[in-house]
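One structure coming up, written as structure tokens, with questions to follow.
Then we have chain A:
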Amino acid sequence: MSMPTGIFILISLIKCAIALFVLLTLVAYIQLAERKIVAHIQSRVGPNRVGPYGFLQPAADAIKFILKEEVTPAAAHKLLYLMAPMISVVVALVAISVVPIGGTFHLFGYPTQFQIADINIGLLFLLGVMSLGVYGIVLAGWSSNSKYSFLGSLRGGSQMVSYELALGLALIGPVMIAGSLDLRQIVQAQSHIWYIIPEFVAFCIYLTAAFAETNRIPFDLPEAEGELGAGYHTEYSSMKFAMFFLAEYVNMVTVSCVATLVFLGGWHGPVFGPPQLQLWLPVFWFCLKVGFFLFLYIWVRGTLPRFRYDQLMAFGWKFLVPLALANVLITGVVLSVMK
Partner candidate 1 sequence: MHPNLHLWLIPFLCFLGFACNLLLGRTWSQKTAGWVGVLFPAAAFVDALWVVSQWSRITVPYLETHSPWIAAGPLTIPYGFQLDQLSLVMMLIVTGVGLLIHVYSLGYMAHEGGFYRFFAYLNMFMFFMLLLVLAGNYLLMFIGWEGVGFASYVLIGFFFRKDSASAAGMKAFITNRIGDFGFLIGLFFIFDHFHSFDYTTVFAQVRQMPVEHAWSGLLTVIGLLLFVGATGKSAQIPLYVWLPDAMEGPTPVSALIHAATMVTAGVYMVCRSAAIYDRAPLALSVVLATGALTAIFAASIGILQRDIKKVLAYSTVSQLGYMFMACGAMAYGAGIFHLMTHAFFKGLLFLGAGSVIHAMSGEQDMFRIQALAPGGLRRYVPITFWTFLIATCAISGIPGFSGFFSKDKILYEVLSGQHPNAFWWAVGTIAALMTSFYMFRALFVTFLAGPETAALSHPTGQEPRAVEAHSVDAGFTAGHAEHQAAHPPAHEAAHPHESPASMTVPLIILGILAAFGGYIGLGDRFENFLAPVFNTGVVLPTHPAASELSVSLISISVAVVGLLLAWFYYVKNRQAAENLKHSLAGLYRLVFNKYWIDELYGLVFTRPLAAFSRVVLWRIVDVGMIDGTVNGIATFARGVGSGLRRQESGNIRSYASWVGLGAVVVVLYVLVVGVR
Partner candidate 2 sequence: MHPALFFIFGGIALAGAINLLVQRAPIYSALSLVAVMGALAVLFLLLGAEFIAFIQIIVYAGAIMVLFVFVIMLLNADVPEPTRRSKVAQAIGYPVMALLLVELAGFFAAAFGATPVRTGGYLVQVAAVGQALFHEFLLPFEVTSVLFLVGVTGAVLLAARREERHGAAPRATRVHAGVPTRAMAEALSVPPNAMGGAVIEPAPQPESEPAHARAQGDGR
Partner candidate 3 sequence: MIPLSYYLILSAILFCIGVAGFFFKRDIVSIFISIELMLNGVNLAFVAFSHALHSISGNLFVFFVMVVAAAEAAVGLAIIIAVVRARQTLNVDRMDLMKL
């Protein structure tokens, strides 16, 4: 650590600002992409009025969110009602801070990374922060003091706690192979082979659990609009609702990033050309892979129906968790045999 503390804080702040900007923009356009793609899957056109091909639709949405009336139910627990969306969005944004998206570059003459905080147990940090996301949902549902919200939050809470287990266990296998919890080292370890190949089962488990963690179709029981209004955020409006919305999409980005880092070799890809290109190509590969996962999310949403709740819990506990445990066991045995 030869970097002076002042420079360190400055660089970090710059990176935070860039990440926040990129992320928020990205979320807005993922939303647009989702609407367009789903529309095409369903032989519709999708939004096409605001701007060319509807490209300014996110901006219009944002303005609408800001200008809508804020409604707070009379029977709500005010403080918690206010805190719940904040918790959701803060947790979602904090999680992204340890995700590395490329190699090392120089800023102000100091080497630094394509990553806000390079910590050596990044994966553990991610799991820890993501496990806190459940508070947002649970508190939102409870503090709204409405039965739809309440049922939605109960569902969401138990679903997230349950699938977090499978999610964490699925990540253990690659961690065992890489021998590190440092996301950078995990990516380095995949320079020969992406872990999707030896750990394909873990990858499938991770993907499934990640869908459940982010409450996306086919696991969107907490906000199943057909039965619960809008689930835990039924009573929310305007920017508070937008925060939940934001949190969901940021979470999608986060889990896609983790999937890329742990299973798809992170920023590995063909690197060539001049030094500047060599610096940015890995970032490009990384974004490409993340984009693939995001597309997958949208694709699945346009394709699959929703689970029934008991099926969801049974699937998580009786299938995914045992499978993940078996995967850990087999990985361990194979590793010790090969060693």
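Please note the rule applied: contacts are C-beta pairs under 8 Å (C-beta built on N, C-alpha and C of every residue); 3 or more make two chains touch, one makes a residue touch a chain; residues count from 1.
Selection rule, in plain terms: all candidates are chains of the complex that A comes from, given by their letters.
Quick caveat: nothing in here was measured; it's all calculated off a predicted structure.
A.B. asks: Pick out the one candidate among 1, 2 or 3 that is in contact with chain A within this complex.
C.D. replies: Chain A touches candidate 2; the others do not touch it here.
A.B. asks: Given the complex with candidate 2, which residues does chain A contribute to the contact?
C.D. replies: These residues of chain A touch candidate 2: 5, 75, 77, 80, 120-121, 124-125, 127-129, 131-132, 134-135, 138-139, 142, 145-147, 150-151, 153-154, 157-158, 161, 164, 168, 179, 181.
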